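One chain of protein is taken out of this complex; the other chains stay put.
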Amino acid sequence: MVALANIGLIPRPVHPTGVWSWLTTVDHKRIGLLYGFTALAFSILGGIESLIIRAQLAAPNQSIVSPETYNSLFTMHGTTMVFMVVMPAGAAFFNYMVPLQIGARDVAFPRLNAFSYWVFLFGALLMNFSFFVGAFPDIGWFGYAPLTTNEYTTTGATDYWLLGLQVMGIGSLAAGFNFAVTILNLRAPGMTLMRMPLFTWMTLIVAFLLILAFPPLTIALTFLLFDRFFDMNFFNVSAGADPLLWQHLFWIFGHPEVYVLILPAMGIVSDVLPTFSRKPLFGYPMIVFAGIVIGFLGFGVWAHHMFTTGLGGWASAAFAGSTMVIAVPTGVKLFNWLGTMWGGSLRFKTPMLFAVGFIAMFLLGGLSGVMHAVVPVDTQQQDTYFIVAHFHYVLVGGSIFGLMAGLYYWWPKMTGRMLSERLGKWHFWLMFAGFNITFFPMHFLGVIGMPRRIYTYDADQGWAALNALVSAGSLVLTFSVLLLLVNLAISLRRGEKAGDNPWEAPSLEWATSSPPHHYNFAVVPTVRSRYPLWDEEANVVEPPPLPPHEEPHMPSPSYWPLMLAFSIVMLAVGLLIWQWHALIGIGFIVVMMVLGLRSIYGWVYEPPAVEAPAAVHAHT
Amino acid sequence: MYFDTTVDPHRTSTGLNNRKMLMWAFLGSDVLFFGTLIATHLVYRGQSLVGHQEDIFSIPITSISTFVLLMSSLAMVLALSGIQRGNLQTMRLWIAVTAIFGAIFVGFQMFEFHEFVQEGLTPRTNLFGSTFFTMTGFHGAHVTIGVIWLWSLFFASFKWKAGTETALHVEIAGLYWHFVDIVWVVIFGIVYLVGAYGAEDRLLPPVSALGG
Partner (left out) sequence: MATEHIEAHEESHPGPRQYVIIGIILVVITGIEVGLFYIEANAALIVWLLILSSLAKFLIVVGFFMHLKFDDRRFALLFFFPLLIMVSLVVVLMALFSTLTR
């Protein structure tokens, strides 16, 4: 059985460039870019879905799409934007920036990091693949059982939805573990927790939210999978099942998930504001503790998504209370951000514009959120466009604006080139206007009674004018995003050279070249304050670039993360084949389990490096 | 910038090992995994409309399998103690005992599942069947993965030298193994004993007793 120990001894891949170098990369910066490109691609898909929705609703009694297609459109728009755009966009930044911000050479588990990305990508592709086999999922991004059990669904698209989500969840969990350990363990000498940049802090909280929130979703999806595939009874009401079980489990995951989406944006804004105010963050410890409190309380508010299900008096009161309480730390952050700008020497570069836009728009979304904590008000607004307005203010005005601030802020670091300020400002103002024209009227539509998820409405219902305005706004929003794409393309072609620290920012990612060497830092810096590049300006020591033979040994690329991710998604495909032909399906699953096990052994017994015995690997 | 070249590049900020920290974070996550399974079983307790429920449990047999799993945990910690004292032979002996006990536990579970199916309780029968088989099935899968892991360590260890690095391999596998054990402690206590105690006379679900 000694042979067992030898099976990993396939030489590690060595390609420095080309397709294989990307498929086998374990470099956190490349993985970050992969996440970024993927998020961008899916945002175009999700955006097209929303544009068809707005075309359909632009005027009364239209039939551009059928009611069934409309259901698929809002389902995939929501699922795509949450799981395949905002989450991976956040992941793109924390992959690229967190190791740089804490002065590390890579994450704690580079291969696990690659695995997270591939398994996420494959899960997303699996879900969207349903398009080619008949139908898109049409069950809403929340997939409420028992409505998603076999009895109430007509197509197999639900299977793709739940298996795709399950597979993507594995990637999120792996990323959560990896970044929790990375941030706790790989900080540069002298970087105490309370000296970490805020983006790193919020990523740490997000990592723990992922670790703790995804298991309940995994279980809920497993229950649904067993019900759909093996006729079990978890959601079978005629066997005595409780129709609210799914809602509870889903929102126990779903509410922390909301903070997974918003906390990275808050972290970005908390890094951008001090830079462009030339002033330390106001109340740094308060922002950190507010983030921790939000993460913790996020597990205690889930039932406010379920007030209209008849939870009973004391339960509604308790969750209304906890929901109001969670607004407090959020308010604390808002005042701290204002305090940061107060009296600073403000420079309104594009990242700053988006950060300030974030504060204003997120405030509006937060305020309408607190309204929903009041149970009678929520009962009135449940399932109306008021809710749609609310969460778009949080997720677009909040998350996306924050991520845009991050993109404009860190693009020069990632590419070495500046984005055009002129186009950037056009992008911001058009996006700001388009966003508000699109989503602000939805508040009114909701109050005058327009329900969510309806595919059309009559002319005499009085919703036509506002809907036309909303659809017009969505075109402005789309145009602003096109400006962004143009800006990115021009910058890559002939953008101005960025230099190491174009914004005169204080944190460690700006202490290395743009884009950084594959080893990040020639010599890992020692940190002596919260804003090292500001406080140490006087004694800047530029370490000379290293000759190749003295470069730090970095972990070698690996095939196994890709292989393991592939075998996992193929296990899900095996279940789908099983639906069609039991024997072939089971055979396929067995083959993929063997491949998965082979990949794990290959991973474990892989030689640490191509040539030199990379010492770097010793502590991974 | 300030650079201190005397810093050991392989240190960790907390002084704690990366992989051990990963395992503890994973176990924290697994707490919520099993917790959700157990919670679902508990909220569905007594809600099944047809078929067997807790009355089907055979407490004597499950007590024996519980004993076997507890003893495997003891063997696991003795294996770790062995390698920490530099004795690979002792470690291998106890790793093998742990894996065999684990396999026996899985055998008991397969026997139990078989018996239940014979008596007419399947995952499709009722709510109890669905939650019970899923919960204990996932636990059994964890044990099975643990057994594979332990045998892998057993065979790999013939190439090892005793030291901190190899002791860590055993320690991390041990953490996983003991965690699987405590999940069973909870399932045996709460699902089997508390569940079946109230089911004796099929009164109310026993947890109601907590309310006085």
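Labels A and B are assigned to the chains in the order they are written; within every chain, residues are numbered from 1.
Rule of thumb we're sticking to: contacts are C-beta pairs under 8 Å (C-beta built on N, C-alpha and C of every residue); 3 or more make two chains touch, one makes a residue touch a chain.
Just so you know, these numbers come straight off a predicted model, no measurement behind them.
For the options B:S81, B:T122 or B:T144, the residue in contact with the chain missing from this view is B:S81.
Think of the hidden chain as still there; on chain A it touches residues 184, 211-212, 216, 242, 244, 248, 252, 299-300, 303, 311, 315.
On the side of chain B, the interface with the absent chain consists of residues 13-16, 20-21, 24-25, 27-29, 31-32, 35-36, 38-39, 42-43, 45-46, 59-60, 63, 66-67, 70-71, 73-74, 76-78, 81, 84, 174-175, 178-179, 181-182, 185-186, 188-190, 193-194, 196-198, 204-212, using the contact rule stated above.
By our rule, only the chains that are shown with their structure count from here on.
Averaged C-alpha coordinates give centres for chain A and chain B that are 32 Å from one another.
Chain A contributes residues 1-2, 4-5, 108-109, 173, 176-178, 180-181, 184-187, 189-191, 211-212, 214-216, 218-220, 222-223, 226, 230-234, 236, 239-242, 245, 249, 252, 511, 523-528, 532-533, 536, 539-541, 543, 552, 601, 615-616, 618-620 to its touches with chain B in the complex.
Put simply, chain B touches chain A in their complex at residues 1-5, 7, 9-14, 16-19, 21-22, 25-26, 28-30, 32-33, 35-37, 40, 43-44, 47-50, 123-124, 126-127, 129-131, 134, 152, 155-156, 158-159.
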